[in-house]
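Would you mind keeping the following structure in view while I ask a few things?
Only one protein chain is missing from this complex, and each of the others stays in its spot.
Chain lettering (A, B, C, D and E) follows the sequence in which the chains are written, and residue indices restart at 1 in each chain.
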Amino acid sequence: MISVASIVTAGIFMITLGLILAVILSIANKKLYVYEDPRIEQVNDMLPQAQCGACGEAGCRPFAEAVVTGRKNPAQCTVNSPEGNARIARFIGVTMAKQEKFVARLACAGGSHVAYKRANYQGLTTCQAASVVSGGGKGCSWGCLGLGDCAKACTFDAIYMDKFGLPIVIEDKCTACNDCVVACPKDLFSLHPVSHKLFVACKSEDQGDQAEQECEVACTACGKCVADAPQGLIAIKNNLAAIDYELNDLASRTPIERCPTGAIVWIDSKLGTTRSSRGREAKKIIRIEPLPLI
Amino acid sequence: MQPDSLIFIFINAFLINNFVLALFLGLCPFVGVSAKRETAFNMSLATIFVMFVSSTSAYGINLVLQYFDLQFLRLISYIAIIASAVQLVEMTMKKFTPALFRALGIYLPLITTNCAILGVALFQTFREYDFLQCVAFSLGAGAGFGLAIMLMAGLREKLELANLPNITQAAALSMILAGILSMTFMGFAGLGGGGA
Amino acid sequence: MTDTDPKQPAQQAPDLPSTWRLVSTLSIVALLSGILVVLVYEYTKPIIAENKRLAIERAIFQIFPDAKSTLAFRIEDGQVVAVDADATTGEIVHAVYDQSGQLLGVTLEAAAVGYQDEVRILYGFDPETQCIIGFKVLKTAETPGLGSKISTDPDFLANFNCLQAQVDAQHGGLCHAIKTVKHGSKQHPWEIDAISGSTITSKAIGRMLNGSGQLLLPVIVDNLQLFRDAYRSGAVDNK
Amino acid sequence: MNLLRLLNRKTFPHGIHPPQYKEETHDKPTRRLAFPEQVILPLQQNIGAPSIAIVRKGQMVERGELIAIAAPDKLSVPLHASVEGTVRDITLMPTATGPKTRSSIIQTLPSSPQIPVTGEQQDYRQMSREEIIAAIRDMGMVGLGGAEFPTYAKLATSMQHDIHTVIANGCECEPFITTDFRVMLENVQNLLLGMRIVMKAVAAEKGIIAIEDNKLEVMTALQAHLPEDGSIKVEVVETKYPQGAEQMLIYSLLGVALPKGKLPASLGLEVINVATAAEIGALLPNGQGFIERTVTITGDDLENPGNYRVPIGTSLQHILDETGFVGEEAELILGGPMMGQPVAFLDTPVHKGTGAVLVLDERATPNRNVQPCIKCAMCVEACPIHLNPSALGLLAYKHRYQEMQEQFHLNNCFECGSCSFVCPSNIPLVQLFRVAKAMNRERKLQ
Amino acid sequence: MAKHQHAHPVVDLRTSPYIRRAPSVPQIMRNVVYALLPVCAFSVYLFGISALALMIVTTLACLLSEQFFCRMAGKKSTLPDFSAVITGLLLALTLPPGFPLWMGALAGIIGISMGKLLFGGIGYNVFNPALVGRAFVQAAFPVAISTWTPTLAANRFSEFIPSTLALPFMTPAPTAEWSQTVAIDGFTGATPLALMKFEGVMVRTSDLFFGTTAGSAGETSALLILLCGAYLVARNMMDWRLPAAVIAGTAICAECFYLLDPDTYPTPLFMIFSGGLMLGAVFMASDMVASPVTPWGIVLYGLLIGLLTVLIRLFGGLTEGVMYAILFANAASPLLESFTQPKVFGDQ
Partner (left out) sequence: MAESTPSDTPLTLEVFTAGLWRENPVFVMMLGLCPTLAVTNSVINSLAMGAASIFVLVCSNALVSVLRKLIPKQIRITAYIIIATFVTMVDYIIQAISLDLYNALGAFIQLIVVNCLILGRAEAYASRNSLGKTVVSALGMGLGFTFALVCLGGVRELLGASTLLGFQVFSSNYEPWVVMLLPPGGFIVLGCWLLLFNWLKQRKTTKMIAAEEAMDTTRQIETS
């Protein structure tokens, strides 16, 4: 038996409640209105509303606010699908203009088989840590320490350490995020457009004989490359060959051919990994075991 | 101690039957917002506040429902009232105390959505608390939520510095921590109650 | 904040949906929900009431195996009154009768805080022997396997074969306060032998029986005649 | 004496008690080390711009002759030749701090005299405060307590404050080192004269020579020579590391904590190392340049450890040869075992701030495993600056360098090493902190 | 002087400081084990082979699970640092002597896996592993863990307490009758705290001090525990401030209640010497890994443990609160630490 009376009371009650709340809210909506970037609301709409806080914000709306103000990237919402996040990114216009691909390049070729170590470093196995201990014990005080801070810093797994303790950049994977540049205490990395093919893989400012004593592939500032290159493309500065990339269009393989140590190289990344080719006259080194400590 | 004394109600909701660790209420924000101490703290304050607001407004609407003998509409009206109350508070805050809103307001939509808020309202009705008891209960529950989430946040911040095994990341870690915390809170059982 | 950023669009309210639309949708949804709920409620009400009655009855019949029918009363301010539909105050008691309409006893509810939370029981009182003769747990949050043993532990239940609850001469309370004692040290018929390992819950049972007994049993005893008469006046609620 | 020790137990909270290891050289009077075949004089020996060489390759220089003038920079000081000989080259040479720097290399003339050239005779009593400070700059003086801060710059800053007391820091709290001890014992007159000069330069009335209570002989030696008016006193502080750090010393002596980030001058104090004072006392009257210093050469596997007068620029190779190194593997350290600079190259020269050359073998540093921090709080109890090295170390492992600075006061750490010394888990705390500071500096530059 | 041959050492490069003097972690842990041995021995003397078997089983469980999980994670074994031995021994000492062995093993496994290795192993655990294990079995087997047996039973060296040898996963045999038969002068093994709480009976403080009352295997002789703690402090292996703060905290809180009503509430001395407080303060609260490192943090930590212990004992549903108090304080210690960071020297 269903009582009509209670249906009526219930109906009246609910309708009153609904009316009162709706009126209060809509009045409040007008009276208490505070201007806000409408995009926040729109971005909020595109979020999954899981209110999970996984993005590090207190919920979806704060995250939307953070995205709109540029504090956060849409991709930091892990609940949303990648396409969804891409949609948000498109909406707030964080797309980048098309640019030439940049990659990270290492200005050192002194692996453990060609560069001498002068002291036996013991301690934290990071390049940063070693470099504060009297430079880390490598003979060349500009050279790579080989403890792989850059490889650890690269979130895209674009760097691995080869068997001589030198980092190798996998150009396909490198996004030019600059992390390795920051990580290296010896400042050996720099970002270059892939079209910069002529490259000096050395940073030693030691005088020629001294430099060669510390590392067999060091730039000895002998000047042969300068002589072979078009006027102005290469110059010797601080006992190092320096390439003027303003004139990159003039670059060719020629300057590398007579380099006695092979410090200046030609990088063509068609092979997937960064394999630089050395000149014909460069000293051939077939050693694979590390040089002894002197 | 009398089971209906204000102090007992408070302690019971705060420690013994802690909303999060013993009653399983409000777990989503407990897991989601406990990564940083600062956010957890703001969240606790906001929760205490919202619990208070919704507990009192639920008390009010329950009186009306009882008057018209419409208890079966309780859930619907509680939800409607709580949601609008929080929304009103949120708007008011945004308008008049933007600083406070920035600190706490962002948590409000997040916590309207959590079971602990509705739980307070429902439990106080089941237990037939009077107004003061409702206040004590909501404050105790809010404080209990705050305590739990603050402890959790402290632990999680500390563990951020640890070498966690890969399998213990994020959610699993939070659950195990909550389990141990919950075992710890079992020690409070009977406080003020059975002992003497 | 973005709202001070000059590059942003003009700071006027965006086109809100009209108040009318807001109000009307909300009201309509509210109305529909209300009606839906009330229909279900009204439809299930009798079933649920029956379920509840059965549950209580089952409990009562377990305490009084010979029982055949029961009558509900309220005790309010020391007075026994009949149960009317909406009254929410007072303590509900059930008078229990056997086949022949003989009053077997009365059941009452009692509650106290145990190890975790409140424990609520229904207990039977036999006015003949002035004994508490059993109880059923209505609500408990005690630990399974520990506090929950109060309804399973045979030793503990044996306490309630006849737990003395003699109403004193002035009918103001009990002669002997009901008390829970440590396991193995029961000496008097009004003492409850606790379950080892669940002393706290056991004590809660003792406390609630004593509290409820001191307050209500004198009233019951005073009104025995009323209960007996009620059956005869035909208002038996179990057909 | 013991009574004095008990009554005068001046000290600071926290800190550590490392073993002293000073027996080896404690009683060895200072001797001269034979001149090396060549000296390597880095043009930059202290913060500030490198000095500017004024000699050419192949030029003959006398011992004590000016070879580089101060750059136009507040913190630059001139440099003098420490031997007589020819300038062989001015080129990049290694230093203890890591990167190679420009240094002038002087080939020693076999007949190089011991006596350096003298300049104009000067009497500090006749000189104005500014003149004294200028003279101290011209002699190329830097702090010999380890920091190598140009002394004249420090005094010039102090001129802007009301300085009442000059503290000569003779604590020498690092194990192994006995340089300052020998200087105080052997150069009493120069020390006191240097004190007076500095006191005049900063217009201070009082002078305190602070020594740790393991150097009480100094007390006896100085007693007879102290001025009658009591303007210079000797004070004894507890032997504890790092008692010699100026914050700690000021606290021990005066009971006031140097406010964070403030110079002692803000409290009216001037702290200089005793060797700095003694060198000023010896050189200023003759207008000479600072070209050699007392160095404790000690450690394991040395046949002749001791205290030596060593020309600045002498290479470690020469020192090892002269003191008879017999080991096969060693750690070479410029300075003490707690804060010294490790050296990778044997041709690294002794520089102006080098108070000791330490040669340690494996025994001193048993190579223990690094384990996770067990939060034993020993480091917290050791840190004289009251930091929380445990938290700092954990953060450093997670590369949270900014937080270390902003919330845990990383920059207040002066790398004394007390925390690493006591850490049972063998965590390289100081190294972690250095990396963190370096990274923060880099980030700031960007 | 004749010219030497040039010395050519291999240069080792390390960072300052070059000298260190601190006991290593394994050394510390080994010494804690040494310090625990007398306590264990006394417990075996009081309770016989059941206690011994329990200790062996929990320790083995801890060691094996540590080894197993290290292997699983592909990490170097951390057994040589001895910390798992401490966990095992302390766990056994907190359990009642007749505790079924299989439950003890379970406690050890849970303690090490859930309390320690999940967080990254030694140094990173945020709770005391032994207590996590104990809290787990306390919640899982509340009856077994509150079944106490009397000390100095005559046949304790020849016979196991019947519950000890329960088959794995099976309910242990009841011990009540056994306790009756072996008990000297009818004393059935109620712990002093239970006596206090349920009977209002106070055991003499001197009995507690010398430890001949019933209780967990290790919560017996306060004197012995103090001596062992003193050994560790003297060897710089333990931070004396932790146990001192806990004991002081307990004393202060107990004194407050005692002053309020000396008839209902026990004396501070009773509080300190009864139950697991001494063991907890000296060996468990002092586990530095899960306690704050800051000086004021340590003080607050001790006070918190003391306060909670007293509150739970006096007003809670359980007779003993030390374990929960320590676990709670462990949980609170990151917070305690965060607002007690030491003030930098010279910072006003």
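Just so we're on the same page, a contact is a pair of C-beta atoms (placed from the backbone, for glycine too) under 8 Å apart; a residue touches a chain by one contact, two chains touch by 3 or more.
Computed from a prediction, not measured in an experiment: that's the story for all the values here.
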| item | value |
| --- | --- |
| Contact partner of the left-out chain, one of C:Leu22, C:Ala111 or C:Leu157 | C:Leu22 |
| Candidate in contact with the missing chain, chosen from B:Leu25, B:Ile61, B:Val89 or B:Ala136 | B:Leu25 |
| Touching residue (missing chain; options A:Glu83, A:Asp209 or A:Glu246) | A:Glu83 |
| Subunit C residues touching the omitted chain (full complex) | 16-17, 21-22, 25-26, 29-30, 32-33, 36-37, 40-41, 44, 47-48, 51-52, 55, 139, 143-146 |
| Contact set of subunit E toward the excluded chain (per top definition) | 103, 114, 118, 136, 139-142, 144, 166, 169-172 |
| On subunit B, residues whose C-beta touches the chain left out of the figure | 21-28, 31-32, 72-73, 75-76, 78-80, 83-84, 87, 113-115, 117-119, 122-123, 126, 166-169, 171-173, 175-176, 178-180, 182-183, 186 |
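Simple rule for what comes next: only the chains that are shown with their structure count from here on.
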| item | value |
| --- | --- |
| Mutual neighbours - chains that touch subunit A and subunit E alike | B, C, D |
| Identity of the chain that, by mean CA position, is farthest from subunit D | C |
| Chain ID, smallest distance between chain and overall C-alpha centroids | E |
| Computed distance of Cα centres, subunit E from subunit D, in Å | 49 |
| Touching two or more other chains - residues of subunit D | 329, 341-345, 372, 391, 428, 431, 434 |
| Multi-chain contact sites of subunit B, meaning residues that touch two or more partners | 69, 72-73, 76, 80, 162-163, 189-190, 193-195 |
| All chain pairs that touch each other | A-B, A-C, A-D, A-E, B-C, B-D, B-E, C-E, D-E |
| Residue ranges of subunit D touching subunit A (in the complex, touch as defined) | 91-92, 94, 96-100, 329, 341-345, 367, 428, 431-432, 434-435, 438-439, 442, 446 |
| Partner subunit E, residues of subunit C touching it in the complex | 115, 143, 145-146, 182, 196-197, 199-200 |
| In the complex with subunit A, residue positions of subunit C that touch it | 2-3, 5, 8-9, 11-14, 16, 19, 22-23, 25-31, 33-35, 37-39, 41-43, 46 |
